[in-house]
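Structure first, then comments.
The complex is shown incomplete by one protein chain, all other protein chains being positioned as in the whole.
Up next is chain A:
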Amino acid sequence: MTTESTTRSAQHDVAATARTAPPEAAPRSPDGRQVRQALRRGAKHVLLILGVLTTLYPVLWMVVSSLRPDGQIFGNPSLLLTTLHVENYTYGWTALGRPFSAYLLNSALVVIGSIIGNLVSCSMAAYAFARLRFRFQRPAFAYMLITIMLPVHVVIVPQYILWAQAGLVNSFLPLIVPKLLATDAFFIFLMVQFIRGLPRELDEAARIDGAGHGRIFFLIILPLMKPALATTAIFTFIWTWNDFFSQLIYLTDPQLYTVPIALRSFIDAQSTSSFGGMFAMSVVTIVPLVLAFALGQKYLVQGIATTGLK
């Protein structure tokens, strides 16, 4: 990808150079031109680095502040650390009703359940839509596309009533079961597009060899769609980890608090004391996101670029 674009812009630069210095014009020396180009490039980098620093400044300030004693946090825009006040972390870890690890564990359970649910149910549905012929296929596919656009607010009230009547509010099931039932239609669509891009000859060859749809799915399609599965997994991770709306609605028992809900109760409980502890735990909650980003960047970028996922 990068190579492609580099070649392209290299050509582009050549074209640009050809224009800025047509042969009949300018007795300028090639050296002067090179210097000017280098200066331009340098200026661009300076601009971009300033842009990056401005953009990331709030996050960096949060990380630095999480290592400062309370008295030094406010009124201090600097990013230089004079002390390493790790007490914020030990204090924040135990400041709420339960150790912070309990909330991390709860979030991890919801995240893992959601990822497994989305991978299994969406890939199965996508295989059916992309490769099988069946009754009501067109209306079913159209309905699936409609549910992508449907705001969650339309279904959240009846879904809540459903879970409340089943006595399952204050459990992780309302958060995980919908993923097991492929309600994240966006991922079905992503995978359908991916499977459609795979050569049908592979399926047909397997079918001639006597393989049924189960074998074709598990042995041929699934191994080939690893990139789509990775994209689904990483986006499910980020969305579920950050999800506040449904976790706020379904989890009111402090035993079940996930990371976003726990952080929120931090604000209520600590409105004036120990900002350091709150910053420290905020940093703890974004570390997994940054790690996921670092590990899965390729799939993340591909996912955004091809489908507009956030």
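By our rule, contacts are C-beta pairs under 8 Å (C-beta built on N, C-alpha and C of every residue); 3 or more make two chains touch, one makes a residue touch a chain; residues count from 1.
Going forward, contacts and distances are computed from a predicted model.
Enquirer: For the chain omitted from this view, which of "Alpha-E domain-containing protein", "Putative carbon monoxide dehydrogenase medium subunit", "ABC transporter permease" or "Circularly permuted type 2 ATP-grasp protein" is its UniProt protein name?
Expert: Hidden chain, UniProt protein name: "ABC transporter permease".
Enquirer: Of A:34, A:76 or A:255, which one is in contact with the hidden chain?
Expert: A:76
Enquirer: For the chain left off this view, which of A:32, A:51, A:197 or A:227 is in contact with it?
Expert: A:51
Enquirer: Given that one chain is not shown, which residue among A:89, A:172, A:189 or A:266 touches it?
Expert: Of all options in A:89, A:172, A:189 or A:266, contact with the hidden chain holds for A:266.
Enquirer: Take the complete complex as the reference. Which residues in chain A touch the chain that isn't displayed?
Expert: That gives, for chain A, the contact residues 2, 4-13, 15-16, 18-19, 41, 44-45, 47-48, 51-52, 55-56, 58-59, 61-62, 74-77, 120-121, 124-125, 127-129, 132-135, 137, 140, 143-144, 147, 149-162, 164, 177-178, 180-183, 188, 212-214, 217, 238, 241-242, 244-245, 248-249, 259-260, 263-264, 266-268, 275, 278-279, 282-283, 285-286, 289-290, 293, 297, 301, 304-306, 308-310.
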